[in-house]
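Let's turn to chain A:
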Amino acid sequence: MQTETSKNWSQFNKDIANDHYYYLRSCIRQNFFPGSEVAFLDILRNKLGKTIYDDASHTTCAGIGYHCDIVPFETIQALAARHFSLMTEKGLKHAVVSCVTSFGIYSEILDTWNHFPESLEKTRNALRKSTGREFELPENVVHCSDIVYKFRKEIKDQAKHTLTNTKTGKPLKIVDHIGCHYAKIFPERGVGGAEFPKVLTGMITAWGGETVDYPERRHCCGFGFRHYFVKNNRSYSLSNSKKKFESMEPFQPDAIVTNCPGCNLFLDRWQYTLEQIERKTYGQQGQGIPVLTYEELAGLVLGYDPWKLGLQFHQVEVEPFLDKMGIAYKKGDKYKNLDGKIIGERPMVNELNIV
Partner candidate 1 sequence: MQHIETLIKEKLNSDIRFVEGLNACMNCGICTAICPAAEFYDYDPRTMLTIVQSGNLQKIRELLESDTIWYCGQCMSCKTRCPRHNCPGLVISVLRKISQETGAFTQSRMGRQQYLLRKGLGNALLNIGYSLHPSFIKPADHPEQGPVWQWIFENASEIYKTVGANLDEEGPGVLRKIDKEAMTEFRAIFEETGCLELFRLIDQYSSIKALELGITNEANQPDMDQYLHFIENEQETSY
Partner candidate 2 sequence: MNEKLFVIPFVAGMALLFIILIVKGYKWISSLSKIDRLRLINALKSRRILQSAKDIFMECLIHRRIFKKNMVLGYMHMSLAFGWFLLIVVGHLEAFVAEKSLAVPFYLPIFFRFFETGKEFAGSKIFAALMDLLLLFVLSGVVLAWSKRFYKRLFGMRRTTRLQYGDQIAMTALWLIFPLRLLAESATAHQFNNGSFITQTAGSLFFNSNTASTLALPLWAAYSLALGSFFVALPYSRYMHIPTEMLFIIFKNAGIKLKKRTNSFTELAIYSCSRCGICLDNCQLNNAGIKNTQSVYVLKSIRNKNIDDEQLFNCLLCGKCQVDCPVGIDLTSLRITQRIESTLQYNASYAYLENQATTKAGLIYFAGCMTHLTPRIIQSMQHLFELAGEDYWFLDKEKAPCCGRPLMLAGQYDAAAKLIRNNTTQIIASGAKKLVVSCPICYKVFKEDYQLPGVEVLFHAEYILRLMNAGLLKTAPLQKRIIYHDPCELGRGSGMYEIPREVVKNSGQLIRIKNEQEHSLCCGGSLGNLKISQAERNLIRDSAINEYLSYQPEYLVTACPLCKKTFARNRNMVVMDLAELVLEASDEFIKRKKLKGNKVTNIRELETLIQS
């Protein structure tokens, strides 16, 4: 796990495969931001012309279980090995991971196998014994955002919108939140390293936005795994997000863009909670700060319909941001099903943004 870091990571560009990916989904992103994964595949296939295999047979990486300490390291190694085996079966060598926790898990496992070959051998045996599977080590394991970053210019070329405030003509101010496990453990596995990662800022600036560096930018959202899953510990999670909001508040950002599905969830939901219990909002004009995934951001830039992207899944209303971008959307469509009927007994009212 030792990494020689005697270099400027901001000058460092990691190796990102160009095509033929194997897709590994994220538990939290599927649950809370399903549209993002759909959009990612669509962008890759239809906008960038890449092939990516979406396998029905892969499972969770059990990373949450691992960080909640109920799943041993040996287990997640074998689960990762199974995924590599599935990938090997398909003749693919480039894994693309939707979840930052999973990405951290894969990075840790590959690093361990590299430093302790006996653990790789043990994993091979365990996988063989339990499933009869064999596997090859992947050539390239990256996070989905790495791919979007790599093709940010191609996306810009097809952009329908830019990240500028259409009313003022000024770039939109966007806060990036990377997610701890993206580069904090292995700075060399993140674009731009751990301190000033470029993976999201690269997208933001490429698409015309302005990034905001605020004091607690690198601070954890507070997920803490067991700190969210156990109800009584949740105030820890809340407190850490609050710390971030307070720190970013003076900069008056237009939106937060996240790399990690968990962070996206917490930065969105804790704003609502803080508004409920402390009567405090951190965005402009008493509103919350919209929190978007990078896939959603790319989708908006490429002109996807906000409700197809799943922006209705967010608690903090995203409409102010869409308005600033000058995106035309139908307000009523937000709550409609595929047949064009309003879902639910009453249309959703977002309590947070009622002034």
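Behind the choice of candidates: all candidates are chains of the complex that A comes from, given by their letters.
Just so it is clear, a contact is a pair of C-beta atoms (placed from the backbone, for glycine too) under 8 Å apart; a residue touches a chain by one contact, two chains touch by 3 or more; residues count from 1.
Every value quoted in this text rests on a predicted model; they were computed, and no experiment measured them.
Visitor: By the touch definition at the top, chain A has one partner among 1 or 2 in this complex. Which number?
Guide: Candidate touching the shown chain: 1.
Visitor: Taking the complex as given, what residues does chain A use to touch candidate 1?
Guide: Chain A residues touching candidate 1: 1-3, 25, 27-28, 30-31, 34-35, 37-38, 54-60, 62-65, 67-75, 77-79, 82, 104, 112, 115-116, 119, 126-127, 129-131, 133, 180-181, 183-185, 187, 194-195, 218-220, 222-227, 229-234, 236-240, 243, 269-270, 272-273, 276, 307-310, 312-315, 335-338, 343-344, 348-352.
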